[in-house]
Every structure is written in C-alpha cells, then in structure tokens.
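See structure below.
Every protein chain of the complex appears in place save one, which is left out.
Right after this comes subunit A.
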C-alpha cells in the first residue's frame, strides 16, 4: 500500500496539525471577550463643555449595556466554537476508534462479520480513510478473477499500442475492431487532464498522471468490447487515490462489470431507460411535490442521472462526500446510487421547488461545493426504497419484464 497510503498520511498529518493548533487556540478562548477591550468610555475632551451628571450617568449605563451585550455575543460565539471543536474531536476520535475496530476485528473476520448489524451500522457512518480501499476491494470482490500478473500483461499490451501509436500516428490492429477510433488512447490522454483538475494530481506532470493512464489503458486492452467511455477516468482516479495500482485495476474491472455500470458504459440505451424509470417510481413515492414540479418543468431524470451514474457522483459531489457514497454503494449495490440521487433531491428540495428548468438542470449537474455530508446522509436515510411493498429490484425487474414482453409480443403481432 505504499502508493495509496501517501495521500492518506498527508491528510492525516494535516488534520492532526489542525487539531493541535486548534486545541491550543481553544485554551485562549476561555470566555474573555476580546473586542470589548477596545470599547472605552471616555469623558468629553477638555475643550468642550463637560457632560451633565445626568448625561454622564446615562452614558455610563449605555456603555455597560453595550459591553454586556458584546460579552454575551462573544460568549455565545465562543460556546458555539467550542461545541464545533468538540464535535470535530468526537468525529476524529470516532474515526480513530473505527479504524481500530475495522483493522483488528472486522477485516480479519470479513466473511463472517460483513453482514452483521454492527458492521453495517459502522459502515454507514463512513469508512476511515486508511481502510477505505481495502473494504472497497473486498466488497466489490473479484468475480472476474483478475490478478496483478494479468494486469501487467494488459498494461504491457497497452504500452505497445501507445508506442506504435506514437511512431505511426495511428493505432494499428485496433482500428479494425473498434468502430470508433476515439474510443481509446487518444481520448484517455485528453480526459486524464480533465479529471479532478483542481487536485493537480492527475494532470500531466502530476504524481498520478501515469498511473491513471496505465489503469485506463490496460482496461481498454482487457475489454476492447467496452473500450474507454468518458466518465471512466473519474472512477479510476478515485480508486487510484485509495488503492495500489494493480488493486485499483482489479477493483475497476470488477466494478465496471456490475450490471448497472455495464448498462451505462456500454450505452445500452434501453436498459438505461429502465433504470431511469425505476428511479422515477421511487422519486414520486418519496418526493411527490418535487416530482410534480420536475414533471411540469419537463425536467427528465436523464438530464442529471447520466452525469451522476456515469461518474458515480465523483464529478458532481465534493470528493469526500462522494467517497462516503461509494462506501455504502459498495455495501448496498446499485440501489444505493439511486437512493443517493433521491437523497440529494430531498436535501435541496426547497431550493429546487423555487427554480425553473434551466436552473434546476444547472444546479443538479454542479452541486454546491459545500454539500454537507451529514445532512445528505440523513436525507438518504429518510429515503425509503419501497414502493407499494415492492423493493428496488422488484420494481426494476418488473420494468425489465415489460421490455421482454414488448419484445416477445411484437413479432406475434406482426405474424398475425
């Protein structure tokens, strides 16, 4: 885990420093109002007539009131800060505690413990950064039986192709089998620099630029039938931030092989429409007012779900919040992606109800950068994935059957 733990370590030490410096500050914050020392009651300058006794008395009283008010305000402020710090310490403490529990108890007994109530609850609260990658890997699994050797093989194939690409200016054999030339090398290169630009990690010259290039290149060699599709770079990037290179590749290929991801990345439009339709069933169930507002504004779910699902929220949500979504997505599967979507809509329901089409569309594809993780998760928790006794999979499967019915019934109609 040499590569992957670096950013974690960095983050950790930064947080630790912040903690130390803030705790020092806290001691100074003992409720001694600071700004009031600048408030001084003075007599009139000597060249002006002195205040009358009555006036002086009144001014003294006003001054006392002002000071008392300022003290009260500062006291409140200080208490609020203290409370915030306390919460933060508590949070950090619970992360440290959780880390111990994950490392010492859960991970060694993964198979027997992963489904227990206690682990599931702990999981919901967010995975500690340094076990995150490990838990993701375990939860995603390795149905495809990819090994790090296999990764090396596909990577060297990708490297050969890049080499010949550089030399001849075109991809050799690949031209024949991929209908769209842009599907791979060229596009990967362009997209990498457009993955999390503000982080400056994946851009050319950045520490993870080559890594991201390798993982995506190896994938297009491993799955030429899927190739590279825009959005993949975001997913691979998040995995690289949390896992070692080969592990990231293994998680990436297995993650993309999940039915929902396959439907999207193969751009199976029919199937995607089924996902959107299922989403709408639960949308109407959970947020009828907003659902109707969207309907009357002609705002269809594809306008925001395409962005959300293709990138698994890494493009539209702040990265730390997106990682928490991934945590539970790894636990609960595709259903959680759509539940998260509904949680976002619930979180911003009141704002969205006031907006028209273009502003909603804009808002949802560029969510506020300060989207609060805790509040979002309580909104997700309040979102029930039950519609008239039917769960997500039942609703989705019913929609799929409709499709099969359409298919099987249409030829008979034609025949008759």
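Just so it is clear, contacts are C-beta pairs under 8 Å (C-beta built on N, C-alpha and C of every residue); 3 or more make two chains touch, one makes a residue touch a chain; residues count from 1.
Everything below uses one rule, namely that contacts and distances are computed from a predicted model.
> Which one, "Ras-related protein Rab", "Apoptosis-inducing factor 1, mitochondrial", "Exosome complex component RRP45" or "small monomeric GTPase", is the UniProt name for the chain you do not see?
Listed in its UniProt record, the absent chain's protein name reads "Ras-related protein Rab".
> Considering the whole complex, which of A:203, A:286, A:340 or A:383 touches the chain not shown?
Checking the options A:203, A:286, A:340 or A:383, the one contacting the hidden chain is A:203.
> Give the residue, chosen from A:76, A:118, A:163 or A:194, that touches the chain omitted from the document.
That would be A:194, which touches the missing chain.
> Out of A:128, A:217 or A:231, which touches the unshown chain?
Checking the options A:128, A:217 or A:231, the one contacting the hidden chain is A:231.
> Looking at the whole complex, which of A:269, A:295 or A:401 touches the chain that is not displayed?
Of all options in A:269, A:295 or A:401, contact with the hidden chain holds for A:269.
> For subunit A, which residues lie in contact with the unshown chain of the complex?
Where subunit A meets the chain not shown: residues 180, 182-183, 187, 190-191, 193-197, 203, 227, 229-231, 233-234, 267, 269, 272, 302-304, 306-307, 310-311, 315, 357-359, 361-362, 365.
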